[in-house]
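One protein chain omitted, others in place.
And now, chain A:
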């Protein structure tokens, strides 16, 4: 079967707030529950200014390293862990998720949160990962230069005695720009596809 050419992406623009955020979209797990952790951060532009019109999506394994499959990502019932959440940044560029600590999948991979970033001014979404541990970055993404690895690891903060939370700031541009990911193609590259069609 011939390969089809992709539909191009466009920016999410400034006015997505009444359409994409949904009730408790950032609550993958119940706030305050013993096993619930907070992942939060600020999105910055190339001048170091916070980005108040960004949208972050979080996809992750559960604490056993299983990819969640139950339906219910939009209707939070307080029980189902759907592994998916969405959070618009606030006026200070901040986002936060209530979730679970992801486990390592398949007994090999080191654990991470998968993040997708949309923003006004960003013409296509970008992907990144928030690793629980800088050593995980080195192990998983060996090609990332050592001086940039820290952009891919969470900072562990003390939320309350005996209770930590994770901070992951996202910098769209600049000397400390977050490392964004390009996933390897499963098949041919788009330009190969086009050549094949001509």
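Note that contacts are C-beta pairs under 8 Å (C-beta built on N, C-alpha and C of every residue); 3 or more make two chains touch, one makes a residue touch a chain; residues count from 1.
In the analysis below, contacts and distances are computed from a predicted model.
The complex includes a chain that is not drawn, and of the options "Protocatechuate 3,4-dioxygenase beta chain", "FAD-dependent oxidoreductase", "Carbohydrate ABC transporter substrate-binding protein (CUT1 family)" or "Sulfur oxidation protein SoxZ" the UniProt name matching it is "Protocatechuate 3,4-dioxygenase beta chain".
Among A:8, A:32 or A:161, only A:8 touches the chain that is left out of the view.
Residue-level contact of chain A with the missing chain is found at 1-20, 45-47, 49, 51, 57, 59-61, 67-75, 82-84, 102, 105-106, 109, 114, 116, 118-127, 140-141, 143-144, 148, 172-174, 177-187, 189-191, 193-195.
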